[in-house]
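Here the complex is missing a single protein chain, while all its other protein chains stay put.
For chain A:
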Amino acid sequence: METVSALFLFWREQAGKLGEQTVQHIGLTAGSLLLGVLLGMPLGLFLSRRPRWAPAVLGVAGVLQTVPSIALLGFLIPLLGIGPKPAIFALFLYSLLPIIRNTFEGIRGVPPAVVEAARGLGLTDGQVLRRVELPLALPVLMAGIRTATVINVGVATLAAYVAAGGLGEFIFGGIALNNPVMILAGTLPAAALALAFDALLGGVQRLSTGRLARVGVALLAALPLLGGLYLLPQATGRLRAGFSPEFVGRADGLPGLTTAYGLTHLPSVVLAPALVYEAARHADVDVIDGYSTDGRIRAYGLRVLRDDRRVFPPYYAVPVVRPALLREHPELAEVLAKLNNQISDSVMTDLNYRADYLHQDPKAIAEYFLRRRGLWQAARAAVAGAPVVKLGSKIFAEQYILAEMYAALIRGNTDLAVETKTGLGGTTICFEALRSGAIDMYPEYTGTGLLVLLQPRPAVVDSLGGRPAAVLGYVRAEFRRRFGLEWLQPLGFNNTYALLMRGRQARELGIMSVSDLGGYLRR
């Protein structure tokens, strides 16, 4: 009941956004469906005349269907940019298989005797198609279109990942913020839309043949209008931003930034986290959110805008361990300390660049770094029955590299065995694994420890004022007190939220910091 009332409250508060997203969603579905029918039906007809081609064409359409939607969108961004184009195109590709297949099977299902008799009576090929084959194939054909529609309403939620809007904005925002009400707020209208579309087409199907033609024409005319609806609310501005759903929703993300810097004239779209960098690189957007040590900053020639008012909390990387580990193996303290303050932002960016862009193995990157710092020791010979240190990491390259560094140091400097449990998903999974003893250590970020794991009252956060030392001191003390876990010394770099622009554009516009950006937008 609480959820239900929260849901209605959310809808009431976000009524404008809900309406806009629903219209966009209808537009995406209708637009892609129109293209799907316009290409799929003639193609299905062609196949019914030339069945030799059917396996090839249906095979291709089937393969398209199996490409994961987010991957398909990823492929399309370099070609079509971001916004409705790649979204509608992807949806169109997904709608092809059911439309082609059902047109083909529908026509093929018409009894050959009926077609032969019709031809024998003197109907032309066109008349056979219009008066005999299409009407008799209609139920199967419409079933295909209905299937495509329902698929498209569902997949259209992913359009939110390429800045095409739709009800997916609520859904992915909700997922990013772990907010079930917000997820439902997008999911329920999407489901209702799917049912409504299906019922509408079901009604069309039951019409008599004569009326069907007229309604069909009306629908064909209406679909582009519905598709066009969606293009109307396109704000314009001097710069355009593309943000990931999490950044848009988090208090220390866009909302905090907007207040502190007055970024009021920055129209923004929502994008999949995996796609923001691509979008910036291809100049689909000008400003994106990212992480200050991301390898793509270097790879794509992006520039981190200095957070001169310290809105983004400090996210210094620090190994978090179970104290029992150091009690049982005191020699580890010295080994782990070898990385203290060894890795700057730019060094970490470079290491990430090697992993994300050059696709080097995290283990190799760790060795490369340790050798350059003179910290590399070849692994000692394995000792049978040696105690095992279990290292964890979250599921991204930076954490893999750090885990491999610690693994190499422990193998080279102690007789302990090491087991790396990389890819433990997100923050919560790593943290719970550490608490339960499934792992002994993983690298965490001070800001994450503060805001995600401890979640103190806003007054406490304000009192810390974003000062790195103060935040580390607070999380260290609180972790010790509440969880019995120990934060060691920082590794040196601060992997915090950052606003990024293409380096060249930033230089041309003279934007070095977020304040510069705010000033430029207000000019």
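The rule is short, and it goes like this: contacts are C-beta pairs under 8 Å (C-beta built on N, C-alpha and C of every residue); 3 or more make two chains touch, one makes a residue touch a chain; residues count from 1.
Throughout what follows, contacts and distances are computed from a predicted model.
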{"item": "UniProt protein name of the chain not shown, from \"Sarcosine oxidase delta subunit\", \"Thiosulfate oxidation carrier complex protein SoxZ\", \"Cytochrome C\" or \"ABC transporter ATP-binding protein\"", "value": "\"ABC transporter ATP-binding protein\""}
{"item": "Given A:G16, A:G122 or A:G374, the one touching the chain that is not displayed", "value": "A:G122"}
{"item": "Omitted-chain contact residue, chosen from A:P111, A:G203, A:P267 or A:P323", "value": "A:P111"}
{"item": "Hidden partner chain, residues of chain A it touches", "value": "111, 113-124, 127, 131-132, 135-136, 209"}
